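As you look at this complex, bear in mind that one protein chain is not there, while each of the others sits in place.
Right after this comes subunit A.
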Amino acid sequence: MRIEGCEDAGGAVPLAQQDEWKDVTPLPQDDGENPICPIAYTDEYREAMDYLRAVMAQGEVSQRALALTTRVIETNPGHYTAWAYRKRLVEELAVDIGDELAWVSRISEMYPKNYQLWHHRESLVVRLLAPAEALRLTEDQRVAHPTIRRELQFLASAIDEESKNFHAWSYRQWLVAKYGLWAQEQAFVETMINQDVRNNSAWNQRYFVVVRGQDPSTVALDGALVQHEIAYAVENIKFAPNNESPWSYIIGLLLRHAPPALSAELLPRIAALAADDDYRLAMTTTPFYWSALVDIYEQQANAHPDRRAELLGQARAACDSLAAEHDLIRGNYWNYRKTTLI
């Protein structure tokens, strides 16, 4: 919970003294006589809310009501009721969607952790460009479309500001899936991983692109694609073996999508790295290497009943070295994991 600096966007003249508001009776907040945790609102916010409650109660659709939601949201972007009302006003007053998007972008620069603005954005974008209509274009044409281009630029800058912005990456998934921007997204994800190979949001997005946003339990991946992804992850492991992201990615992919033959291929590749003088020390001291061995040996044991006992023995030995040497803080977990390898 971050308490952002509170800047009230209100004008100097109270609403009660403005002619425009003479016809409205403000509706004060009713919290009872002695509420717990009362907030010492600024006079500006309190007054804006008193008038907002009044116009909402009347269901008023007007420019002045819109201006009130601006004031309230700029002070408190978590006010979901003001957002819901604003959404209706924007539609019924036929507010210029480009202007509205520009305003939402400003809010998100001030409050990057807010939920509501991303949801509001979605509703604006689909009004500007119907997905069904966009899908008649090629992906290149879609990416070049001003609406999509603006969203991608906005997201790139939000992610540049905070590379693991959870809301921004979620919104990207919505945009990419809705408008079919897969090739573009693949390139973006590679750029982000190159910038920081430990950016797990980018690795998660890579998986999203690989399965094309589908339910992984129903999607069958091409063997060549899985092989390509394994090679890509191994290359990234080389830079910095003690990086959970590519390991988590590769093992997740293998367990879900690869036939045992592919995990059999991975084993010699990481074993070769662990034997290479340039990588040996880094590989054999990172817990992720040993952890990967546990999972691969287990998968191999399940695939080869004739060698099951031997392979499970190797998996248990890896658990032992994790618990005793390479990953002490997870000793309890590795001791538990060992009991599952029988």
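Heads up, the rule we're going with is that a residue touches a chain if its C-beta (ideal position, glycine included) is under 8 Å from a C-beta of that chain, and two chains touch if they have at least 3 such contacts; residues count from 1.
Everything below uses one rule, namely that contacts and distances are computed from a predicted model.
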Name of the absent chain as recorded in UniProt (options "fructose-2,6-bisphosphate 2-phosphatase", "CAAX farnesyltransferase (FTase) subunit beta", "small monomeric GTPase" or "Trafficking protein particle complex subunit"): "CAAX farnesyltransferase (FTase) subunit beta"
Candidate in contact with the missing chain, chosen from A:21, A:45 or A:154: A:45
Absent-chain contact - pick from A:57, A:144 or A:272: A:57
Options A:154, A:169, A:188 or A:297, residue touching the unrepresented chain: A:169
Interface with the unshown chain - residue positions in subunit A: 1, 3-6, 27, 29-42, 45, 49, 53, 56-57, 75-81, 84, 87, 115-116, 118-119, 163-164, 166, 169-170, 173, 177, 195-201, 203-204, 207-208, 213, 215-217, 239-245, 248-249, 252-253, 255-256, 282, 285-286, 291, 295, 327-333, 336-337, 340
